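Excluded from the complex is one protein chain; the other protein chains are retained at their positions.
Which chain is which? They are A and B, in the order written, and residues in each are numbered from 1.
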Amino acid sequence: MTGVDLVVEPGERVLLTGASGAGKSTLLAALAGILDAEGAEVAGELTVDGGDPRAARGRLGLLAQDPDSQLVMTRAGDDVAFGLENAGLPAADIWPRVDEALAAVGFPHGRDRPTQALSGGEKQRLVLAGVLARRPGLLLLDEPTAQLDPPGAALVRAAVARVTADRSATTIVVDHDAGPWLPLVDRVVEVVPGGLVEHGPDWHPAARTAGLRLPPAVDGPVLLTAEAAGFTYRGSATPALPATTAVLRSGRTLAVTGPNGAGKSTLALLLAGLRAPTTGRIAAARDLAAGVRREHREPHRWRAGELVSRIGTVFQHPEQQFLTGRLRDELALGPLRSGEHATAARATAEELLERLGLTAFADANPYTLSGGQQRRLSVATALATAPQVLVLDEPTFGQDAATWRELVTLLAEQRSRGCAIAVVTHDADLVEVLADDRLPLAMTTGERASQRVPASEERNEPGAEPWAL
Amino acid sequence: MAEQAVRPSSVDAVEPGRPGVRWRTVDIVVAAVLGVAFGVVFWAWNLVFGVLAAPLDFFPPLSAILNGVYLMPGVVAALLVRKPGAAVFASTLAAAVSLLLGSPYGLVIVVYGMVQGLGGELGFLLTRYRHFGWATAVLAGVTAGLSTSILDLSLYYPVSQEYPFWAFTLPYTVFTVISSVLLAGVLGLLLVRALARTGALSSFAAGRTRV
Partner (left out) sequence: MGAVTSLALGPTAGTRLGRINPVAQLGAIGVVTLVLLTSLDVVTPAVVVAAELCLLPAAGLSSPWDLWRRTWPLLLGASSVGLVNVLLSADAGVITGVGLGLRVVGLALPGVLLVATTDPVRLADALTLHWRMSTRFAFGALAALRLVPLLIGEFESVRLARRARGVEAGRNPVARARLLGGIVFALLVSAVRRGSRLATAMDARGFDSGIPRSNARGSRLHRRDAAFVAGTVAVCVAAVTSSVLTGAWHPVFVG
């Protein structure tokens, strides 16, 4: 990034927003004084407290995205104490400050709570407590809620609001999703190509759904059904997914929603033919199973090569799905595995690269792509075999507005060509624009059945299906 | 997940191409990550060692061909982190982790880890921590292999009627060194380069040099 001027007064609370890759995080890193000297070229002047940010490092506090890469110790209290030990504080002074910081962020457990047992939102508040205990003069928050579900994100924002209310620390929040932070900050600065734009107090970001025109759903035959399917891990007393019924139809999207721990991702794995249900069954219609060597079998017993051309799956973390060292090979892999000829597979790969605007990266290593590009690539790898069913786990997690719109459009296109889509998501906008059927899962222990909630355009039609219980 | 925007610090002034001697936190943590990962590998290798060694029993020194796995963490860590002491740290930690998981060798394994790390370290010391290419990787493989041979032969197989020099000591050493060069040196460098291509080593000199 080049040519940036920004002055932040002591005690101010500033939101830095802008599309992914615009340089928000780079600016923040420079402020944090921990930009790697071996890897960057710096021009111009950047001062914290009127001096070099490196010198002020001890007065800075940083809260980043991923809570799991910020916790060091095994117990909550020890983790908050970590930063105070680093400052060389005597033990007697440490514990009162630990308790104070834990209380300030509204941490709901005691000091001895194992950090492994915490939810994402709790972990993130714990990290915040660890940062606050050091009493930083400047608090830097780098997309601190990007990896949390909405309730967890709300709790983290509430904690931030509480601890910054007294203006004892200058606060800079970086987030491409500006909306939720607006009530918490005094100023909004948008990073755009070429510089910074300051926004007034009434500014609101454009809704990402604005002006979005999607190809419509088409009503087709049933392709895949979960019939009272449930899953319990070996050695566990409570099921990860209580018996659940769900139907995937060609040309329609089923949105699976609900709180963490309700079994959404487990249901996705069952529908995707990756795990065997421990109760009930997953039934593939003849249209879907045609050509499978033993087509009466459930999808989890299909061979991987048969599965990949019929049911495409996109995991929550794209990098877990990458298998090769080049984008081109990555996209050709699925078609090759499903038995396509090498030339045809290569052609499919080139076509997808073109459509995703990733041709320039054809020989790049998938791991080196940006978050948004990785996400698009992982969806594309699933589309490469033109599967009739697509199962996606949180496809829009942490994506900026531009990527979000691209993904939604891509999925709607697949839907209108007759693909049945199941999407597990917390994203209310995604459900709003794309869901034709909904399956809200709740935290229950008994048997439950899904309910087909007709989406907007057909909300007046009575649900006549026998499985709409 | 977005790119890691905020990178670890490097407080020391650094000449291009020659990393500073002081360990940054990221050096310590990533070397430790390698140590822990190879600790798990050690544990698994210990389990299958007996089974794999059994068919080689017709010529006992031949089982030394399996030793190379134990020499990997030291050489790999040094190739990646490029700081003096990286090999000793990662190798010792790997051994300690395998001990915690349950090692059939008891606490002695930690002594082994340290000596094997020192062996790998010697190869890098001989090239004065300036070169981290094939020659150094192979050299470190040789020195690491020699270190563990010396320890094994003096602790368990001292030259005697049972373990004659020409029929046991020498072939045992040769097989260990071959195994070490192939697994720790060659495979180790390939591993570091594969990691570099994923962009995971952007904080390290090893991740920025073009190969």
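Criterion: a contact is a pair of C-beta atoms (placed from the backbone, for glycine too) under 8 Å apart; a residue touches a chain by one contact, two chains touch by 3 or more.
Please read all numbers here as calculations on a predicted model, not as lab measurements.
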Option touching the unshown chain, where A:Pro114, A:Gly179, A:Pro221 or A:Gly291 are the choices: A:Pro114
Touching residues (missing chain, whole complex) on chain B: 4, 6-9, 11, 23-26, 28-33, 35-37, 40, 43, 46-47, 50-51, 53-54, 57, 89, 93, 97, 99-108, 154-156, 191, 194-195, 198, 200-203
Hidden partner interface residues of chain A, rising order: 32, 34, 57-58, 60-62, 64, 66, 68-75, 78, 81-91, 94-95, 98, 112, 114-116, 127, 130-131, 134, 235, 269, 272, 274-275, 303-305, 307-309, 312-313, 315, 317, 319-323, 333-334, 336-338, 367, 381-382, 385
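Note that in this section only the chains that are shown with their structure count from here on.
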Distance from the mean Cα position of chain B to that of chain A, given in whole angstrom: 37
Partner chain A, residues of chain B touching it in the complex: 1-3, 5-11, 14, 19, 194, 197-200, 202-203, 205, 208
Residue ranges of chain A touching chain B (in the complex, touch as defined): 20, 25-26, 28-29, 32-40, 54, 57, 62, 64-66, 142-143, 146-147, 317, 319, 325, 365, 367-368, 370-371, 374, 398
